[in-house]
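Data block below; observations after.
Only a single protein chain was left out; the remaining protein chains are all shown in position.
Chain naming follows the written order as A and B, and within any one chain the residues start at number 1.
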Amino acid sequence: MSDTALRALPSRGPAAIAVRLWPWIAALLVSVILPWLFYDFQHGRQSGFMVSMLSQTGMMIIFALSFNMLMGQAGLLSFCHSVLFGLAGYSTVHFLNAAGAGQLPVPMELIPLLAGLSGLGFGIVFGYMACKQRSTAFAMITLGIVQLVTTAATMFHHFFGGEGGVKTDREIGISLFGLEYGQSIQVYYLIVAWMMISAVGMYFHTMTPLGRMANACRDNHERAQFVGYDPRIVRFLQFAVSGFYAGVAGGLFAITYEIVTFDAVAAPLAANALLMAYIGGATTFFGPVLGAILITLLQSGVSLMSNSWLVYVGVLFIAMVTFAPTGLTGIILEHAPIARAGLLRRLVVPYLRILLPGLVVLFGFVGVVELLSFLTIGMAQGKRLELFGRAVDIFGSAPWIASLACLLGGGFWLTRESRHFKRVWDGLTEVARR
Amino acid sequence: MQIGLISLLDGLVYGMLLFMLASGLTLILSMMGVLNFAHASVYMLGAYFAYELSRWVGFWPALIIAPLLCGAIGAAIEVWGLRRVHHNGHIAELLFTFGLVFIIGRAVQMAWGMLPMPYRVPASLDFPLFSLYGENFPAYRGFMLLISALMLLTIWLLLKKTRIGLIIQAALTHPSMVSALGHDVPSVFTIVFAGGSLLAGLAGVIAGNYLTTESSMADAMGPIVFVVVIFGGLGSLAGCFIASILMGMVQTFSVVMEWSFADMLRPLGISVSADDLLGEILTISISRIGPLVPYVLLIVILLFRPRGLMGTRET
Partner (left out) sequence: MQRLRLLAITCLMLLGLAVAGQRSLAADDTIKIGYIDPFSGAFASGGDASLKMFQFIVDYINAKGGALGKKFELVTFDDKLQPAEALIALKSVTDQNLPFVMSCVGSNVGSALIDAVNKHNARNPDNRVLQINCGQLATELTNEQCSFWHFRFTGSVEMRAVARIKSLPQSVKSVYLLNQDYLFGQSIEKDTKRFLAEYRPDIKIVADEFIPLMQIKDFAPYVTKIKASGAQSLLTGNYGPDLNLLLKAAVDAGLEIRFDTYLAHVIGAATAMGSAGEGRVTSVLDDHENIPSEEHNAEAEDFVKKWRATHDFMFIAVPSVTQFEMMVRAINQAGSTDAVKVALALEGMEQKDLFGATNIMRKDDHQLLYPYYEGVFTKNVKYDAEKTGLGWKTEFKTTVADETLPTTCKMKRPSS
């Protein structure tokens, strides 16, 4: 769908190139500047937590994009994408250890390339097995593979290090730019660089014959067969290439954390990729990027604030699949016809009108969940309950009434406002179509 | 020999338990195409409900009420949730059930806490049924076998002898045709989903005290049930039954196998040491990798027979 958006733009001249490139340049600028917004002036250092979060987001963006090469582009639901990520991570640890011992003269900047190649290798091995089938059978083979490899990772010690995982030190002393990579901000910029390289690579992949054939096999594999392509080979190649990028992400994971354990190959990580791709929007190229940012924020950020974060994640999924099946980018793209008709301004007021009850419902829901979970779990742990920055008395009736009122009242208000919004929206799309 | 006979019984009990869980999932997956990850969560709910009910009204009423509650929850999920998501595609449905897994998991922790529940076998069934080579066979295991056999019989009768059963059977293999013939397929879906959840709940009730009732029990059961369903093949309850029993047997018999691949190579004059990854794989004994066997079997069967053991159509 991003292609159609692009096709509508002028296609020649330097201005056109600038227009085509602006999302990339903006993304690069934002990712370069972002860590400095959280600079800790009091202590004169980077916020380590933010840099970690951003690094995690960066590698997850690569991972989610590579997953979407399978799900979005080829229509393959893979549960073993984490296996490619994790095994490449394990390999990277061994590469780094070898490089640190002077046996592998590869500069740090190119280690992710090695990781990608090992990801490609594992992609070929597992792709050969899984890609014999399609659809549900494919998904189930990958489910088998992920369980197999996860259990094996805790069992075999020479490669996986058992449950303790394998460790490394990223200060291998070989670098193209003379960097030590001791500070995590340096690693962050390495991740940004590889993220951009991988994203560009995957973007161009969508335009190659292979990328196009993957689309064709997704949409109608029988027809693709009639045209003379072997869908199985297409699936296999697509799987292997996506393995390369998953491997790059896995390599960056190993470099960032300097340890890889069996969690890196396990199914929850693959499920995360699925969520990122879906919530961001699997039908667009950039969707998974949004999804990766959102899910990482939830997982590493919200989970530090509330132990009930899984409830919020669950509710988010359910809300997304019910109300926004095309994901976040899908919602954004639906505005395109209205924007083209120059009517976007008319949506501002309706948006604000649903935003307010939306926030009230959110407030009420968070309040109810936190109060309940504090009542049954948190209180026994001897914690104090803080909601929205203030201490709350669990036995007072005020917080309960306020939360419930917000939830119910806000919910009622929201349904009314959303009906209004839908009217306005339908009207506008009608006008835009004309 | 003595180990063989006892293992056979153990495998049968475990296999029947798997079947109880898997039969519901087979129906749901074959008819609706939903990879229902929340199935094991409903199983967990069944166990918790049964524990709570058995504290107030005793085990026997709980045996009836808890599965019915689970069935009602299943129906609610289908009517208010899945039905709305259905037109957004299978991955949307899958993610919907993912979301449910998280919510149910946390809700159970909030309601009952994090510790295992003291959900026990009722006193009236807590005696050894018979003794085999000095090892007791608890009456409760016999009871589990009985319940699952009764359940098998009931499902079979329902599917073969009733009108709704015929429609379900038809919808298993040709859902669009059934709809074209004018049957109310959505309400059939609801019935199937509720029925599947009821069976999962029943499995939870009778497994919760045989195994343990705790908030991680859903995660432990989830993957293996999928393996059983896919291995057995979509659209076939018989395949599901055979797969369940087979997986039960595999799990129990692999435990007693002490040999490794290296032992098989030894007569050929090849000796292997566990010094590298390959050596490690070859020298590990079968009993240590028992739980891996179902996944290997799954991969192997799907490679050569994508419809599964007795599946009636391509997955």
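As a working rule, a residue touches a chain if its C-beta (ideal position, glycine included) is under 8 Å from a C-beta of that chain, and two chains touch if they have at least 3 such contacts.
As the structure is a prediction and not an experimental result, all values here were calculated from the model.
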What are the shown chains in contact with the chain that isn't displayed? A, B
Among B:Asn88, B:Gln109, B:Ser148 or B:Ser260, choose the residue that contacts the chain missing from this document, as touch is defined above. B:Gln109
Of B:Pro61, B:Pro118 or B:Pro186, which one is in contact with the hidden chain? B:Pro118
Who touches the missing chain here, A:Leu310, A:Leu333 or A:Val369? A:Leu310
Which residue numbers on chain B touch the omitted chain? 2-3, 6-7, 10-11, 13-14, 105-106, 109, 114-118, 120-121, 128, 131, 134-138, 140-141, 211-212, 214-216, 219-221, 224, 251-253, 255-256, 287-292
Had the left-out chain been drawn, it would touch chain A at residues 40, 43, 45, 47-49, 51-53, 56, 151, 154-155, 162-165, 167, 169, 182-184, 253, 257-259, 261, 263-264, 299-300, 303-304, 307-310, 348-349, 352-353, 355-356, 359, 377, 380-383, 388-390
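Definition applied: only the chains that are shown with their structure count from here on.
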Rounded to the nearest Å, the gap between Cα centres of chain A and chain B is 32
Give the list of chain A residues in touch with chain B in this complex. 71, 77, 129, 132-133, 135-137, 139-141, 143-145, 147-148, 151-152, 155-159, 267, 271, 274-275, 278, 282, 308, 310-311, 313-318, 320-322, 325, 372-373, 376-377
Help me check something: in the complex, which residues belonging to chain B touch chain A? 33, 35, 81, 84-85, 88-89, 91-96, 98-103, 105-107, 109-111, 113-114, 223, 226-227, 230, 234, 275-277, 280-281, 284, 288-289, 291-292, 295-296, 298-299, 302-303, 306-307, 314-315
